[in-house]
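Encoded as structure tokens, the structure appears first; notes follow it.
Left out: one protein chain. Kept in place: all the others.
A and B are the chain letters, set down in written order, and residue numbers restart from 1 in every chain.
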Amino acid sequence: MVLDKTKLRRSLICWVALSPLLLVIIFPFAVMFFTAVKPPEEVFTYPARWWPSHFRWANFADMWQAAKFGVALKNSLIVSLSSTLLAIAVSIPAAYALARFPFRGKGFYRQFLLVTQMLSPILLVLGLFRLASMIPYGDGNLVDSHIGVIVAYAAFNIAFAVWMMSSYFATIPRDLEESAWLEGCGKIRAVFKVFLPLAVPAMVVTAIFTFINAWNEFAVVYTLIRSEENKTLTVQITDLVAGRYTVEWHLVMAATLAATLPVSILFAWLQRFLVKGLALGAVK
Amino acid sequence: MTQSASSRPMMPWLLIMPSFALALFIISYPFFNIVFQSVHDVSRFGMIRDFNGLTNFLKVMADPVFMDVLRRTLIWTVSVVGGTVLVSVPVALILHQDFYGRGIARTVVMLPWSVSLTMTAIVWRWAFNDEYGMVNVTLQKLGIISGPIHWLATAEWAFPVEIMVGILVSVPFTVTIFLGGLSSVPGDIYEAARIDGATPWQMFRKLTLPLLRPFINMAIVLNVIYVFNSFPIIWVMTQGGPSNSTHILVTYLYELGFRLGRPGEAAAISLVMLSMLMIFTGLYIRMQPKESGEA
Partner (left out) sequence: MEVRKTKQLTKMALALTAACVTSIMAPMAHADTVRVTVAYYSDQTEPYFKKMAEAFTKANPGTDIKIEMVNWDTLQQKLQTDISGGSNADLAIIGTRWLLDFVKDDVAEPLDGYMDKSFKNRFIGAFLAPGQISGKTYGLPIAASARALYYNKEQLAKAGFPNGPKTWADVIAASKKIKAAGSYGFGLQGKEIETDVYWYYGLWTNGGEVVGKDGKAAFASPAGIKAATLYKSMIDQGLTQPGVTNYSREDVQNLFKQGRVSMAISAPFLAKQIKKEAPNLQYGIAPIPMGTTNATYAVTDSMVMFKNSKVKKSAWKFLDYLFTKAPRVAFTSGEGFLPTTKEEATAPQFADPDTKAFVALLPHARFAPTVTGWEDTAKAVSDAMQAVYLGKAKPADALKKAAEDANKALGQ
């Protein structure tokens, strides 16, 4: 393959134009990394320096202990995956209805979804907690159980999931299903056999969004979960910082970096699907 | 079998029901709770005392700090959303070009999205530390400043810094939306325009921008909602201080409700915020041509 000269020139211009933004974006990650590998006694040296005297990888092991990272990781995965599944499961039929049927109340439903996004979780936590404490579960209530968090996350992500999927669904030609009916396939069967397989990309992209939102959420999970064995990553890491007499920054940064890594890799891998999915999802 | 969907009006509602019920179930009680608290005297630890009508609202309105905070919230929202759109449009245009390493560039631009807001704010707070923060270290090394700048000590520095971080975390989502919009633009209309002798600027003004309009509108509506309600950046970096000079409504109500022990007044502010957002989106959607409003 020969390098395309105009493309090469264009690449250079593009990279130069992007570089200020890229630098600002990379900056906090560099801060995280270099603080995370500093020996503890070098975090507060003056004058401060970027480069540590030696790379102390043991910080990550210390952090794993301090943040109870293993358990928290497992909890984050459970909560994020389950809430994603639940949100997608209830949103698919709704998105299908919006994409396929004209019906009364459609506008109302869309507006309702927008309103659900207008209440910041921080405003709702008190009520959510009360709600959770009213619902009996096991020998207590839904406080301190993952289920409460999962259901709340799913509910908060419905709006976005429905928007994205419904606009994608609208682009799937109707005739495909209709020709399946002519071949004697039942309506519901046609949806499963013909429609849903075509809608998989949209579902995957929507799922990633929901997953990331759940992975990064703090206010709700912090309020609803109280015992160590149920806490998620965001809670454990914030616990390392908030209101302490001393903050061990190297551990905090190591933990943040480690919690970010899985999501970043997910992004790198799925970046092209993401753009495509949103393209179709944004405006019908 | 050939029955058309519209003649079976129940069907769409059946399909919508699960999501509607779930969202309503989760939202309605907390919402009711806010309304209830806003018209009651509520103790520091959440005990409901007496019904007090609009006292909470009146108290909030009479507070000079509230008006100040309200004004600042508008500045915050306009600056962050405006800045985000201004940064995102050119970035999306560039990332839409075909160039070497585009995949990497796109991934990097999306990176801030992968970190939770709270943690981003924590990292920036640390980076802006006067003595040990890497921002001052780097600027001093580069010879741009001679001594450390006290970034978070005064609102004059702290608030712009917070707006910058706010823009930075909103860019990935917005760029992604715009990229999606751009990829739905058919390439041949540019070809035709170029043959007609249009300059790049003309093409942007006359072709790209109108095509992007619905996407920009959607980005504005969603970003306004998210930024207006955005809590962690300001709370983590300055807690609204020094001397209330960086508070926005959501941090102010948090302080009122959970620090100063006045949950009733905090609930009243929540309702004021909600109605502001509803009025904004209502007006904005009305002002737009029909198809873009449904985002």
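Please note the rule applied: a residue touches a chain if its C-beta (ideal position, glycine included) is under 8 Å from a C-beta of that chain, and two chains touch if they have at least 3 such contacts.
It should be emphasised that the depicted structure is a prediction, and the values quoted were computed from it without experimental measurement.
> Pick from B:Gln97, B:Gln140, B:Thr154 or B:Ser184: which residue touches the chain that isn't shown?
B:Thr154
> Among A:His54, A:Lys193 or A:Arg226, which one touches the chain that has been omitted from the display?
Hidden-chain contact among the options goes to A:Arg226.
> Touching the absent chain: which residues on subunit A qualify?
40-41, 44-46, 66, 125-126, 129-130, 132-133, 140-141, 143, 222-223, 226-228, 239, 242-247
> Quickly run down the residues of subunit B that touch the omitted chain.
Where subunit B meets the chain not shown: residues 43-47, 129-132, 148, 150-154, 238-239, 241-244, 255, 257-261, 263.
We take it that only the chains that are shown with their structure count from here on.
> Report the inter-centroid distance (CA atoms only) between subunit A and subunit B in whole Å.
Spacing between the chain centres: roughly 16 Å.
> Give the list of subunit B residues in touch with subunit A in this complex.
By the definition above, subunit B touches subunit A via 1-2, 5-6, 9, 11-16, 18-20, 22-27, 29-34, 37, 46, 87, 90-91, 94-95, 97-103, 105-120, 122-124, 126-127, 131-134, 136-138, 168, 171, 176-177, 179-181, 183-184, 214-215, 218, 221-222, 225-226, 229-232, 250, 253-254, 257, 263, 270, 273-274, 277-278, 281, 291-292, 294-295.
> Mind listing the subunit A positions that touch subunit B in their complex?
7-8, 10-11, 14-15, 17-18, 21-22, 24-32, 34-35, 43-50, 86, 89-91, 93-94, 96-98, 100-106, 109-110, 112-120, 122-128, 130-131, 151-152, 154-156, 158-159, 162-163, 181, 187, 212, 215-219, 234, 237-238, 241, 249, 252-253, 256, 259-260, 263-264, 266-268, 271-272, 274-284
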